[in-house]
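One protein chain omitted, others in place.
Which chain is which? They are A, B, C and D, in the order written, and residues in each are numbered from 1.
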Amino acid sequence: MTENLLIQFAIIILFLPLLGFVVTLFLGSKVKKIFLFENFVLILAFILSVIMVFAKLNYYPQENIVSEFHWISLNNVPLFGTLNIDLGILVDNISVLMIFVVTLISMLVHIFSIAYMHGDKRYNRYFAYLGIFTFSMTGIVFTHDILMMYIFWELVGLSSYLLIGFWFEKKSASDAGKKAFIVNRIGDIGMFSGILILFSTYHTFTFDKIFTQISLGVLPFNSEFWLTVTGILIFCGAIGKSAQFPLHVWLPDAMEGPTPVSALIHAATMVAAGVYLVVRVFPILTGGALEFIAIIGALSAFIPATIALTQNDIKKVLAYSTVSQLGYMVMALGVGAYKFAFFHLVTHAFFKAALFLGSGSVIHAMHHEQDIRNMGGLRKKLPLTYATFLISTIAISGVPLTSGFLSKDGILAGTFAFGSLTGQWFFAFVGFFVALLTAFYMFRLVILTFHGEPRNKEKFDHAKESPFVMVMPLVVLAALSIFIWYTPNPFNPEQGAFLSKWIKAPTIVVPQNARYSFMKNDVIKPAEQVQTAKPKTEAEITFSESYTEAMHHAHIPAMLLSLTLAGLGILLAFSFYQWKKLDPDKLANSIKPLYKLSYNKWYFDEIYQATFVAFTLGLSNVLYWIDTYIIDGIVNGSATVTKQFSKFSGTFDNIVVDGLVNLMATISGFIGLMFRRLQTGKVQTYIVVVVFSLVIILFLFKSF
Amino acid sequence: MTQIGLNHFLFVSVVLFCLGIFGIITRKNAVMVLMGIELILNSANINFIAFAKYGNFGYQGQMMALFVIILAAAEAAIALAIVLNIYKTFSTVNVDEIDTLKD
Amino acid sequence: MNNNNLNYLVNSLYLIKPELVISAVIVLLVLVDLIMMKNKKLLPYLSVAGLLVAAYFIIEHFETNTFAFSTGSSAGMMIVDPFGNFFKLLIVFASILVVLFSVASTEIKNSFDRHGEYYALIFGMILGMMFMVSASDLIVIYISLELVSFSSYILAGFTKRSIRNSEASLKYVIYGGISSGIMLFGISIIYGITGSTNLYEINSLIQAPQVQSLTFLLAGILIFVGIGYKISAAPFHFWTPDVYEGAPIPITAYLSIASKAAGFALLIRFIKVTFIQSIDPEGFWHLLAIIDWKTFIIIISILTMTLGNFAALWQSNMKRLLAYSSIAHAGYLLLGLAVMSNEGITAILIYFIVYAFMNLGAFFVVMLIANKIGSEELDDYKGLGYSTPFLGVSLAIFLVSLTGLPPTAGFIGKLYIFIALIDAKMIVVAVIALLNSVVSLYYYIKVLKHMFLDKAEKEIPAFTTSYSSAILLVAIVAPILIFGIYFTPIVDLAKNSITLLGF
Amino acid sequence: MQNFPILSFITLLPLFGMVILLFIPKKQELIIKSTTLVITGIQLVVAIFLLKNYNYSLGGINDPSTFQFIEKFRWIDISGFSWIGKIKIDYFLGIDGLSIPLVLLTALITFIATLSSWTINKSVKGYFAMFLLLDTGMMGVFVALDFFLFYIFWELMLLPMYFLIGIWGGPRREYAAIKFFLYTLLGSVFILIVMIGLYFSTTETLADGTKVFTFNMLSMMNPQNFTAQGILSPLNPGNLRLIAYIALFVGFAIKIPMFPFHTWLPDAHVEAPTAISVILAGVLLKMGTYGILRVCYPIFPDITRQLVWYIGLFGMINIIYGALCAMAQKDFKKLIAYSSVSHMGFVLLGMASLNSMGISGAIFQMFNHGTITAMLFLSVGVIYDRAHTRGIEEFGGLATQMPIYAGFTTLAFFAAIGLPGLSGFVSEAFVFLGAFGFGSIRVLTVISTLGILLGAGYMLWTFQRVFLGGLKEKWASLKDLTFREYAMLVPLSVIIIFLGFYPAAMLNIMNSSVNAMVKVMTNAQTFYGSLLH
Partner (left out) sequence: MTIYDIIFYLFAAITVVSAFFVVTTRNIVYSAYYLLFTFFGVAGIYVLLGADFIAVVQLVVYVGGILILLLFGVMLTNRITNVQIKTGTIKIVPAAVGVALFAGILSAALLKTNWKTINTEVPISTAHTLGLLLMQQYAVVFELLGILLLIALIGAASMARK
C-alpha cells in the first residue's frame, strides 16, 4: 500500500457517493430499485475506508500524505508573483478516522433508511440526497485547504437543506430547511471573512502553508489581535454548522427532516464538522480565540442541556442534547483538550447516531408519534431498540465502560486542568454541571419512552420491533459505544491506540505571547535548546510540560466527580420518572420561571423575533412619513426585521429612487406645459411675447 | 427749443414705430393690424431718409425708402387678400377669434 | 451711362445664371398655365426640369468666388461663393422633392385649377431664397426676405377653403409683417451709424473703435428678429407650430427645410461678414466686440432647443410635433454657429444635408398617411405600423434619425455639431444639448409607440403606397442609412463649401 | 481561413439574417423561427471556433499586437485643412481575454433566447428581425476596438430592444420600454461626449509620420498619444479627466445598472418577454461593466485609481440594496430582476479591487451571471407560459407537480446564491478575495459579504413559496418541461456545473488579459503620477 494508493483510495471514496447521487437522481424516476445502487456505493466506500484506515494507521502512522493540484492558476500576477489556487487531499490520522466514522454511519443510515423510508413517494430522491451529503462530508474530511473546506461546507449545507425540507409539503419542514441554511450562512459569512483575511495575508488556502508562514511570524495586518480575530471568524463557521450558541436555533427545527437524516447529519457528522474545522485550524488559534471558543462552547453546552430537561418531543430532546454535546467538544477545544475533543467527536457520533436511529425506530413503530408523553413501556415491544438505546444513553451519560465515559472524562479533566493552570474554573464548573444534567435528561427520556406503562394504548398496541435492516445499524452503533474499541483500560483512555498513537495534538504556530500560557514552549534557553536538540514529539511542542502534568493530575478527580454527578443525575431521573418519588410537576411549579424558561427554549426564537421587530418599529417611526406601509406591516407584527427592512427598501426604491426619476419626468412635462401656455393660438399674444423678450434681451445685453 | 436736428426726426420715427406695434397688439380687426404694420414701415422710412440727409450718405437711404414703399404696397395687397379669405372662411376678421391652431 | 457699368451688369448676370433660370421658369409657368388651361400635368415636370437646369448651373460654378452687382469700390450687392452655392443646391434639392411631394399630395391635387400659381409661388420662394443666401447688401437681404415671405404667406394658405390653411396664412402674414418691419427698423439704424447697407462696407467701417456699440447692438438684435423668425429661433418662433400645422404638408416640409436653410445661410453670412475682425488658423472667428454674438446665440439656441423639445412632449398632432421638433433642430443648428468657427459652420452644413433628408422624409410619410387616413392626429396613427409597415418603418427611420441615434445620418449631423462644440471647449453647452436630445427621444418615440405598440381603436385596412411614392421614399430613406455608416461624401461636400467670400 | 474576417462574420451574420427574414413571407412563421435558430446556431458554432483558435497567452487590453482575429481598415478617411478634414475612423475589430468570454456568452444566450422565443406568436417576423438586429448590436459592442464603432453598436441595440419590450412585452410594456430607452440613451449621451473629448485629446501617428486625432481605443490607452492641449489629456494641467471619467462611468453604470440608476431594470425585466429578459440580463447588463473595463479603466487608469473606493462603494450598495429590494418583491420576475442588481454589484466590487483576482472574478461573474440569470428568467418563463401569472404568493408546492422543472430551478437558485460546485461561487469568491486584498475597499468587502446571506434569504424564501409546501388545487394540471425547454435549460445547467467544478476553463482564457489590465493600472500610477509633479 503506497502513499499514492492511499490518495487514490481517498479520491475514490470521495467520488463514489457523488456517482451514487448522480445515478440515483437521474435514474430515480425510471428505475425503482436504483436506491440499491446508492447503498451499494456506500458499502463500497465504507469497505474502502476501512482498508484505508487500516493501511494508514499501520503503515504511515506519522505521515501527512498530501496530494494537490492547481485548481485555478492565475499565472504571473502583477505585484504578487505566481498565484495558484490549489485544491488537494490530505490523508492524516484525523482524516482517516473521521472518514471511517462518516462512511460507517452514512452506510448504516442508508441501510436503516431502506426500511424507514419505505413507501415514500420520493424514495429514490432521498437516497440521492444522502449520496450528495456523503460526498460533501467526505470532502470536508479530506480537504487540505480551507477553500475546499468552505466549498464542501456549503455543499453539506445544501444537502442538509434538501434533507430537512425533504417533506417539503409540510410548511414547517420547508421553513426549517430554510432556517437551517440561512442561519448557517450567518456563520459562513464569518468563516468566509476569516478566509478572506487568511488569503489576503498568505496568498494561499492550504493549511500547511498558512501554518508555516504563521510560524515564520507572518501575521494578518502584522498584528496578533487580527490573528485572534481571524481565528474567531473562522470559528463562526463552526458556530453555525455545529449549532453553537447563539446560532443553535436551527438544529431543533431541523428535526423536521426524516429521522435517519437527523441521525446522520444533525447528530453524527455534519454538525460535528464545525468541531472538525476547529480541529483543523487549531494551530492558528491564539489564546484569545481559544478562550472565546471555550466560552461559546460552555454556553452551548449549558443552555441546551437545560432546555432538554423539559422537552417532550423525543427528537427535540436528542437535538438539544446534540447541541450540548457539541458544546462540550468546542469547549474542550477551547481549553486545549484537543485530543479529547476529537475523541468525543468520534464517540459521540456513534452513540448519538444510535440514539437517533433508535428514536427513529421508536417513531417508526409508533407510526410517527414523537411525543414521549404518548409513549412509555415500549421496552417490551421493542427490546432490541431499547437495549441499544439504553447502551447509548449510558454512554452519553458518561457511565464507565462506555466510550462516552472515556471521552467525556477526558474533556472534564481538560477543563479541570485548565482551571488549575489558569485559575478559571468556570469551564470546569459548567462541564460537570452539564454532565449531571445530561445524565438526568437522557434517562428521563429513556424512562418516559421505554419504561412504565404505555400512555397511548392504541399506538402501543400497534407497535412492533423494527425489521432487521433497521435494527442492525442500531446494534452496530451500540456496540461501538463500548470502551473496548478505544482502549483496553476502561478508566484510562490514554492507554488506547486511539489517543496515544493515532491522535496527536498539532503544533501550535501562533506567536508565543499570543498563546495560553500553558501552551508556550517551556522556558528553555535558546542555547540549551540547540544543545539538547533532541527531536521533540508534537505533544511537547504544543503544550508545555506543566499542562501535561496538570492533565495527569486532573484525571482522577475529574473522573470521580463526573461519575458522582452522572450517578446523581441518573438517580434523580429514576426517582422522578420511574419510581415517582419526586413529582416533576411540583418541582416545575415551584420554580416556575426557570421551568418556563427551559420549556420555551430560553425564548431564543422569540427574542430574535422580538428584538428585530422592535428595532423595525423604531426605524419605521422615523420613516413614517415616507411610507405608512411599514407601520401596517409591523402592526400586523408578521415579519422579521429583514423582511420589513427589505420591504422598506423595496418601497424606497419605488418611491424615492424611481420617484426622483419620475419627478424629473414630471418636471420636464411641466416645463413643456409652461411653454405650451404661451402658444395660445392668438397671434397678438405672440407679438406681446416677442416685444417683451426683445426688452429682456436688450436689458440683458446692455449690461455687457 | 433747439435747432431741428436728426433727433427730432428719430423721435417721430420711434413714436410711429411704437404706436404701430401698439396698434398691432391691441386692435382686434385684422385690417387695423395691417395699418399698424404700415406705421412701422413708415417709421423706418423716416429713419432712412433722415439718416441719409443728416449723415450725407448719398441716395442709398432714399433708394431703400422707395423700395420699402413698393414692398409695403405689395404686402398690403397680399395681406388684404388673405384677410378677405379669412373673412370668407371664418366670417370674421377679428384676429383674436382666429385661434383654432394652438396647443 | 457708361459702357463699363453696363458690362459689369452683364458680367454679373453670368454669375446669377441659376437665379435667371428660376425667374424664367416663373414666367414660363405662368404662361404654360394660361395656355394649357385644362392640363396641369405638365407643370411639375416643367418645374423639375427648371430646377435641374438651375442645379446644373450651380454645380458648374460651384467653386466660383466673387462679387456680383458691384455697388462701390470692392463689394457687391451679391456674392457668388461655394457657401451660397451649397445652400442654393440644398434649396433646389428640397424644391425638387417638394414639387414631387406636391404631385402626390391629395391636398394640393384638390385645388387643381390653381396649380399654375402654386408652382409659380414656389419658384418665387426659390428665387427669394437664392438671393437670400447670396445677398451681401441689407437692401437685397430685406427684399429677398420679403419675396420669400410673400410667397410663403400665400402658399401656407393655398388651399383656401380649409380653415386651418387660412388661419395659418393670416398668422403668418401678421407675424411676418411685424418681424420684417422690426428688422427694417434695425437696418435703418445700421444705415444711420455707418451710412452703408453693404455688409462688407459696414464691416470695414465698424472696425474703428468709436462705434456706438449700444445702438449697434440694438440694431443687430432688431435685425436678428427678422432672421430669427425665418429660422424659427425662440422667442421668435411662435408662428411656427401654428403655421406648420395649418399649412399644406408639402409647404410645411418646404418651410421647415428650405426657408430655414436660407435663413441660416443669411444669419451666418450676416454675422460673419459684418462682425468679423480676424480669423485664426484654427478656423475660429474673432468677432468685433460690438455685439457679443456668441453669448447671444448660445442663449438663443439653448432656449430654442429646450422650448422646442419640451413643448413637443405634449403634442398630439403629427405636424405640430414635427414643427416643434424643427424648432428644436434650429436650436442645435444655432449651436454650430455659436461655436463661431469654420468648423461649426461645417457642422451646420453637414447637419443641413442630413436634416433635409430626414425632415422632408418624415413630412412625406406624414403626407402619404394623411392622404390615406385624412388625419395627422397621433391617435389616428395607432396600429399604423401594421397596416402599412413600409410607411411605418420609413417613418421610424426618419424619427430615429431626427433623434440622432446611430447608425442613421442624424447621428452624424449631431456628432459634428458636438465635435465642434467640444473642440471649442463649450462642454456645458454640449451637455445641455445632449440632454435635450434625450428629451427629444421621448416624443419621437411616442410616435413609434402609437404606430407599433398601440392597438388601433378601429381596424385600419392595410394600404399600400403608389410605386412612384415608394420609390421616392426609398430614395430618401437610403441616404439616411448610407450616410449614417459612410459619411465621407457629405462631410467632403460641406468642407468644400465653407469658403465664404473674403475669408 | 487565415484572412477570413471571422469577427465581422460573427457580428454581421445576424444582420444578414435579418435581411433574409425580410424576404420571407409573414405567414411562414416556422421558417422564420428556424432561420433565426440556424443563424444564431451558426453564430454559436463560430464563437466556439473562435475559442478553439484563441491563443490564451496573449493579453490584449492596451497592446494592439496581442489582440487576436484583428480586422482593421480605414473606414472614414477625410483629409483636409483642419481637424474636421483629418477625421479618421477605423473599422477595427479584435478580441482579447476580456471580450471573448462575452462573445461566447452572447452567442450562447442568443441561441437559447431564440429557442425561448418559440412561443412568440404575435408579428413573428418583426420580432425575429428585431431580435437579430439586437444580436448584431450586442456582438458588435464586444468586438469593436474603435470607440466610434463601439458607440454605433452600443446605440444600435437600443431601438430593437425598445420594440422588443414595447411590442411583445407585458401589460405595462410601453412604460417599461420608454424607461429603458430614455435611461440608456441618457447614459450613451455621456459616453458620446466623453468620446468626442477623447478624440480631441489623443493622436495616432500615421504611416507618413503625421499625427491625427483618433477614435482608436487602443491609441487612447497609450499615454504617449495624448496631445498637450486636449481637454482630456493628462498633459494639460486644466484637464477634465475626472469629470469625464465620472460621466463615462455613469454612462456605463446606467447599463449595469448601478444604484441609483437601476430603476429601469425591474420594469424592463418584468414587462419584457422571457427571451428578451434573458438577453437583457444575460448580455445587455454586461455591456455596462464591459464598457467600464474596456474603456474607463485602461484609458483613465489614473482616475480609476483615484475613484476606486467609490466604485467599490457602489458595488456594495448594489449588492445589499438589490438583495433587500429583491426580498420585498411579490413578482417572481421582478425578484430575479433585483437579484441581477445585486449580482452586478459583485462585478463592480471585483472591478474595484484592481488586482488580478478581483478583476478575474468580475469578468467571470459577468459570464456566470449571464448564464445563471438567463436560467432563472427561463424558469420564470416556463411557469409564466403555463400559469400566466408570476405572483410568488400564488404558487406553492410546484415541486410535486413539476419535479424536473423544480430541479432545474433549484440548480439555478443555488447557483445564484453562490453555492460551491456551481459557477457562481467561484466568481463571487474571487471577487471577495480580490476586493479584500485591496486595502482601501476592505471594509466594503466585509459589509458586502452580507449579500451572500441576503441572497440566500430571498432566494430560498422564494423557492419555498413557489415550489415547496402543499400544491394548490389550481396548479394541479401544470405539465412538466417540454423538449424545447430541456434544450434551453440543459446547456446552461451543464455550463454552470462544469464551470463550478472547473472554473479554470474560463479563468485561463481571460488570465493573460486580466494580468495585462492589472499591469496597466499599476504602471499607470508611476506614469500619471510623474505627470503631476
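Side notes on the structure shown:
Here is the rule we use: a contact is a pair of C-beta atoms (placed from the backbone, for glycine too) under 8 Å apart; a residue touches a chain by one contact, two chains touch by 3 or more.
Values in this document were obtained by computation on a predicted structure and should not be read as measured data.
Every visible chain touched by the undisplayed chain in the complete complex is listed here: A, B, C.
Interface note for the absent chain: among C:Val32, C:Met77 or C:Ile206, the touching residue is C:Met77. When the full complex is taken into account, the listed residue touching the unshown chain is C:Tyr153, out of C:Phe62, C:Phe93 or C:Tyr153. With the whole complex as reference, residues 1, 3-12, 14-23, 25-32, 34-36, 38-39, 42, 45-46, 49-56, 59, 62-63, 65-67, 69-78, 80-85, 87, 93-94, 96 of chain B touch the missing chain. Although one chain is not shown, part of chain A still touches it, namely residues 684-685, 688, 691-692, 694-695, 698-699. For chain C, the residues touching the chain absent from view are 1, 5, 9, 12, 16, 23, 26, 30, 68-69, 71, 77-78, 114, 117-118, 120-121, 124, 127-128, 131, 139-140, 143-144, 146-147, 150-151, 153-154, 157-158, 160, 169, 189, 192-193, 195, 212, 214-215, 218.
We take it that only the chains that are shown with their structure count from here on.
Centrality by C-alpha centroid: the chain sitting nearest the overall protein C-alpha mean is D.
More contacting C-beta pairs link the chains of C-D than the other of the two pairs A-C and C-D. For the pair chain B and chain D, the distance between C-alpha centroids works out to 65 Å.
Rounded to whole angstrom, the centroid-to-centroid distance between chain C and chain D, based on C-alpha atoms, equals 43 Å. A straight line joining the Cα centres of chain A and chain D is 39 Å long. The set of chain D residues touching two or more other chains is empty. Touching two or more other chains at once are residues 676, 679, 681, 683, 687 of chain A. All chain pairs in contact, by the document's touch criterion: A-B, A-C, A-D, B-C, C-D. Residue ranges on chain C touching chain A, taken from their complex, read 170-171, 174-175, 178-179, 182, 214, 217-218, 221-222, 225, 235-236, 238-239, 241-242, 291-292, 295-296, 299, 306-307, 310-314, 439, 442.
Taken in their complex, chain B has these residues touching chain C: 17, 20-21, 24, 30, 33-34, 37, 40-41, 43-45, 47-48, 50-52, 55-58, 60-61, 63-64, 67-68, 71, 74-75, 78-79, 81-83, 85-86, 88-90, 95, 98-103. Remark: chain A residues 668-669, 671-673, 675-676, 678-679, 681, 683, 686-687, 689-690, 693-694, 697-698, 700-702, 704 touch chain C in the complex.
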